[in-house]
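Left out: one protein chain. Kept in place: all the others.
Letters A, B and C name the chains as they come in the text, with residue numbers starting at 1 for each one.
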Amino acid sequence: MDYKVLGLTAGIEIHQQLDTAEKLYCRCPTILRNIDERNGEIRRYLRATVSEMGGIDRAAEEEMKQMRFFSYYAYDTTCLVENDDEPPTPMNPEALQITLTIAKMLLMTPISQVHTMRKMVIDGSNTTGFQRTALVAMNGIAGGDCAIESICLEEEAAQRVTDKTFSLDRLGIPLVEITTAPCMHTPEEVKEIAEYIGMILRSTRKVKRGLGTIRQDVNISIRDGARVEIKGVQELDLIPEVVSREVERQVSLLAIREELRSRSAEVPRGKIDVTDLFSSTKSKVLKKAPCIMAATLKGFAGIVGREIQPGRRLGSEMSDYAKKCGVGGLFHTDELPAYGVTEEEVAALRERMLADDGDCVIIVSGTEEQASCAIRQALKRAGMALEGIPEETRKMLPEGCSAYMRPLPGAARMYPETDVLPVEITEEMMDAIKLPELLTDVAARFTEELGIDGALARHIAYSDRLPTFEKAIAAGIKPALAARTLISTLRELSRDGVDCGRVPDEMLILLLVRVNKGEVAKEALPDILRALAGGASLEEAILSVGPTFSVKDLECLIEEIVTERAEFIRDRGMAALGPVMGVVMKEVRGRIDGQIVADILKRSIEKVI
Amino acid sequence: MDYKVLGLTAGIEIHQQLDTAEKLYCRCPTILRNIDERNGEIRRYLRATVSEMGGIDRAAEEEMKQMRFFSYYAYDTTCLVENDDEPPTPMNPEALQITLTIAKMLLMTPISQVHTMRKMVIDGSNTTGFQRTALVAMNGIAGGDCAIESICLEEEAAQRVTDKTFSLDRLGIPLVEITTAPCMHTPEEVKEIAEYIGMILRSTRKVKRGLGTIRQDVNISIRDGARVEIKGVQELDLIPEVVSREVERQVSLLAIREELRSRSAEVPRGKIDVTDLFSSTKSKVLKKAPCIMAATLKGFAGIVGREIQPGRRLGSEMSDYAKKCGVGGLFHTDELPAYGVTEEEVAALRERMLADDGDCVIIVSGTEEQASCAIRQALKRAGMALEGIPEETRKMLPEGCSAYMRPLPGAARMYPETDVLPVEITEEMMDAIKLPELLTDVAARFTEELGIDGALARHIAYSDRLPTFEKAIAAGIKPALAARTLISTLRELSRDGVDCGRVPDEMLILLLVRVNKGEVAKEALPDILRALAGGASLEEAILSVGPTFSVKDLECLIEEIVTERAEFIRDRGMAALGPVMGVVMKEVRGRIDGQIVADILKRSIEKVI
Amino acid sequence: MKTGDLVSCTIGGKMLEAVYITERDERAVLKLSSGYNIGVPISEVRHIRDGEERKGFEPPVVQDSKLPELAIISTGGTIASRVDYRTGAVTSRSTADEIISAIPRLATIGRFRTRQPFSILSENMKPSMWIELARCIYDEIQAGARGVIVTHGTDTMAYSASAISFMLDTPVPIIFVGSQRSADRPSSDNVMNALCSAAVASANLGEVAICMHGTVNDDYCAVHRATRVRKMHTSRRDAFQSIGTEPIGRITYPDLEISLQADAIGRGDQVLTLRDAMEEKCALISYYPGMDPAILDAYASCRGLVIAGTGLGHVGTVLMERIRELVCNGTTIVMTTQCLQGRVCDRVYDTGRDLLRAGVIEGEDMLPETALVKLMWVLGQTDETGEIRRLMQENLKGEIIRRSVYGL
Partner (left out) sequence: MKTGDLVSCTIGGKMLEAVYITERDERAVLKLSSGYNIGVPISEVRHIRDGEERKGFEPPVVQDSKLPELAIISTGGTIASRVDYRTGAVTSRSTADEIISAIPRLATIGRFRTRQPFSILSENMKPSMWIELARCIYDEIQAGARGVIVTHGTDTMAYSASAISFMLDTPVPIIFVGSQRSADRPSSDNVMNALCSAAVASANLGEVAICMHGTVNDDYCAVHRATRVRKMHTSRRDAFQSIGTEPIGRITYPDLEISLQADAIGRGDQVLTLRDAMEEKCALISYYPGMDPAILDAYASCRGLVIAGTGLGHVGTVLMERIRELVCNGTTIVMTTQCLQGRVCDRVYDTGRDLLRAGVIEGEDMLPETALVKLMWVLGQTDETGEIRRLMQENLKGEIIRRSVYGL
């Protein structure tokens, strides 16, 4: 596809959790918990409050279609602030400091007086019904040519456990939101900017790492299309796919609009109860439904079933809307007979619905209330197909497609968080911020100073174990050993399901020091690390691979073996080294470094020769 | 028996609950509850506190042999005072007033400043470990010649539910304790004095009635015998029996002492474990016992089994002592073989115990600790038989015999209740007390004024329904109707299991007024009362026996019947009254008074004749 | 510049337009189109044009004339409020229409009229306002209100409810209600508290009570007798707790099912009576170790003094002489306990007996705050020492529970 011709413009929002000691507006630690560890549960209703225009926010209204009774899991690491039962503390200064550092790295201008706002969110993910957020800096530049509009410091939402249940451990973790201008024009460009900003964030060494700690939202539109926000893209590599598939979707929908218009297609207002037609159906879904509703889309035949993204049809979009009413989805005659619905039933349906060949009939099932609501929603989406592309917030599906979530929010409903005093950002504060070394520079330095291969250096610099690596180097460990152990060995172990995450840095470094001294064999590292991951102490772990072998012991052993094979050695001379080495290693493998064995054996053989 | 020759002297203590609105040292109502209504349970240890002599009270020590962990049931009608978790209120003035009235009736002299004392009781029946009690008056006379030593106002103890569990509803109800001098010399005399004091108490109209609200303790001794206190005699009629049986017991025990001395009987110190002898016994009790201990009583053969009261032997007394250790009782060779113990086993036991024909072997079973304790206790009692009669507190058994409870308490362990201020009793207070009419006088007045037969008048005066009767008379009810209904009818209903206790006086009187007017038939009273007891309203109850029959209705009915049978009536004349009356009553029985029927019928017949 | 004006300023070299909100700590607070507020130096702000007056849209409200008439008297606590997202301003709403349009379900419970005798932060409440409030409630009941709802800040709500309780014998429910989370937020406890209090206000009750969350969940509201309730937490929704007794009722949410205790006073059990004299010259002091006896001199002009003593109702012996003097000079002194729970008993220890001899009145199990309000009221009713003592020791409005029941 020629994105220039299509007029692609894209921007991103990056949400990155900060790795602070305490949360943004309370003093709880910023750690995630297993829901089994919860020690309390609170249950609350949230309700949209009436705005000054007498109306309710569009996105909020969408949420209100369903019940708003929520349940929250509390922990010994959460407090009454998360429960919305205590006023927030002042803004966490550590989090603000990190945010200002990022702002400075992105050449942004700080706001002189930062105000915490309440942004209405009544999907249950915030016990308060709003998210606290503060605009900290504006107008920077990333990667030379992409404008950064703003950086906000906000509190992370609670994690959804089930439909209406949330876990409070995540709520309140500081999060920066970086919003770029819509300055990208190809899928690859989007990925590059995201990657660059991610590198900036990690360069602060103060952001959380691991699954779910960074999320990208991508805004995409093409000429004649509409702005669509795709939320929750967690992997950088998927970004180009997401962008290109959205472009494909918008192109297809524009084509569908033209075709529908040419057919003079129409969307009806009413619906018809067709429950009786399916009284003896073999379709499991329809059989158990208390109510089945249908509607006829004039001139839509073949179009509802048309693919607009791999595996997704216009029908899928309508189905997404219908699901908001609690039904499982919808059937349409473009795909029937199927799913246990027979040809006869389709014929009867078409007859009842006065549908001719050019029309498509959709049916939904559920309680009467659900089915009525679902038909209404599906028809609403069908109507939009005649208009073009709706502006939507969509969620990413596993392969890079997306599904409807809710309409794009209107101008955010925000008002001041009166419980938190504004914070002044002075020039002195900004001047005092020391910019961290960029990870790209770190990698370059590793190559230059430590002689590490460029790719590996980059790997180290971007790795979670970077601080460990730096400590190891400082402790005099050979860079190759440190890099191999901390990057390759740990990654291999991790693939085997061994999680060394809880092995403290200090222990790893002490271990590497022993290896460096030759007291522990490099070869034994995987087994020792495995033991450490299992909770063993360093000494236990080292002993677990066999008693260590001192150089003196080794000398004795080698003397014995060499003496036994003196004749052979004298026969072969230095060529005996290989075979005899094999014999020795059989005895000592993993218990002393091979290089040391080779050195001593060589000397010993030399003596014999 | 010639009690004068035997030197019988007896005194009594009467404990009477007062019918006050509130308890003695708190403001809870004085009502008893069903344990199912409890709403809390508290669990406490009680411990004897060391007295100034470094020793512990004898009775208290006895209690301490067993665990002192108690459980108390609380109700919504008990409070923190019963729980021993709040200081007591000042002494209930209503209770004091009643006590002073009784004192005045018994010609006693009040104490000028009444001090509340704490009397140590650690059997668990008081949450505090003491009973609050105050000496209110001294030195009076009952019934002309019996000296009254004292009247105390004290709090009732908690009711025992099971061994270690008490119910707090009763704790704290005011109780007067009237102690006579030991001025009685025949069993009948004891009953008469008890009866007289009881009448005095009830004359105040302010004492509780019903089971357990009055208890007599009788102190009995004969010459050469010992003072024995028999507790818990609730029925007056049993008093003479209790006294005479105790005299019998003391006479028998003195005879036993003489015989044992003449045989040079001896009680051993040690005990022997004979568990192995009964390893294959058929005695259920012994079979399951982890330990069986035995001891040989030299020269006791035949005496342990000798009856000292109907159904009770010296062995029973020893058994009472043994039971304090938690065993079920003891066996002795005077009664064996029996209870599944074979002759062979007895022989083996005697052999092991080196017992010859003049000796008696006793055995007890239980855990080793229980059995050791029990043997020790039984031997202690056996030793006492050589000395004579122990001073004891005994509990009455159903037929009038008694069983050992504990040693007589020493001088009561009392010290001031510092939480309750002393109360001054002034001459003015005493002068202001109006003496109530004695129930004997009430009965006499009923005979004189209302023409009621002496026995019935006495019955009414002593009955719980006396106030109702008085109200009924005041309301103009015929005395005979009131007396018959309130005494006989209610008693008969009560025998049938119909409890009219909760039918309010007002309702009974309204009912009697209706009967008096002839609107309700006397004959219907039992059925109506039955309905009232079941919770019906007065109108419902009256209607339940059939629609009422007005005099007019009756006249119509009678005219019809008489007209029908005019010939028969003219034949028989007034002699027809009986048969025709039967016919009429068949129709109206219970719905209108029979006397009215008779009157009208008579007139109607007269007209026909 | 005034709130709502369109202005511009430059940040990072880019000009942006914004709405002027206010000035704070020498910064102009501006609202951006994104909704964010920012504070910028005032000098950097340029005026573009005046803001337009925007009228709030209020949907028309129809009240059901068949429902019982209820009065809402607001004193400053917000039962309903509205956020102006343009300026961020939160305004409280106190007319019947405004309240019903904010909490539409109210209209299914009763027919409302509203009054607002004053509007204050509840920490500024004072006895003269209680009198004003009592008269206002009295008028409403006389005018036919079948129940009265008083919205009140939570800080001193228990004091006020207690005061009204003493001043009024009421045949209808007088329900105090407030919220611990402001009404502007989606999670506010205001809606549930308001609906529950309206339900109680139409129930078979005839006394003054506080109706607030019973737990931290939105599951039920507890109805507390005015004289036995205390705010026991600074910020939790279930801050109000009955002390030494069960709440007199509860209303489940959202079904608004009411259950009342058997000892709750029924509708119509009392005849409407107003006794609104209060003696303001009363004070409450807590005793603590090291208290300077001289401090009592500051209370010499008080006609009544409530002491929250230690334990069963004690103070250090050093205070005894001044206490004797105060009593001699005509100050009524009532002893309560800083333990809050349990009963004062000055007969057990010497210190207590000395206090009794000095003429101090045992406050039984009254809460110190209730005892203060009651003392103000009693001293407003009578000057006679014996009568003062009798009234203080007698249970008038549930403030004294004669028996300390276990389990509370």
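Just so we're on the same page, a contact is a pair of C-beta atoms (placed from the backbone, for glycine too) under 8 Å apart; a residue touches a chain by one contact, two chains touch by 3 or more.
Not measured: the values here are computed from a predicted model.
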item: Among shown chains, those touching the left-out chain; value: A, B, C
item: Residue, one of A:Ile12, A:Cys28, A:Leu106 or A:Ile452, that touches the chain absent here; value: A:Cys28
item: Given C:Arg111, C:Lys231 or C:Lys374, the one touching the chain that is not displayed; value: C:Lys231
item: Residue of B:Arg27, B:Arg44, B:Lys380 or B:Arg530 touching the missing chain in the full complex; value: B:Arg44
item: Selected residue (touches chain absent from view) among C:Pro68, C:Pro117, C:Gly311 or C:Gly359; value: C:Gly311
item: Candidates B:Ile272, B:Met414 or B:Ala536 - the one touching the absent chain; value: B:Met414
item: Touching residues (missing chain, whole complex) on subunit B; value: 42-55, 69, 80, 83-87, 108-109, 111-115, 117-120, 122, 127-130, 133-135, 137-140, 150, 152, 411-416, 418, 422, 424
item: Touch residues of subunit C, complete complex, unshown partner; value: 121-127, 130, 153-156, 159-160, 216, 230-236, 239, 280-292, 294-295, 297-299, 308-318, 337-345, 349-351, 368-369, 372, 376, 406
item: Positions on subunit A where the hidden chain makes contact; value: 26-28, 39-40, 42, 74, 76, 78-81, 83, 85-87, 90, 418-421
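Basically, only the chains that are shown with their structure count from here on.
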item: Chain separated most widely from subunit C, comparing mean CA positions; value: B
item: Innermost chain by mean C-alpha position; value: C
item: Whole-Å separation of chain centres (CA-atom averages), subunit B against subunit C; value: 56
item: Distance between the centres, which are taken as Cα means, of subunit B and subunit A, whole angstrom; value: 81
item: Residue numbers of subunit B (touch at least two other chains); value: none
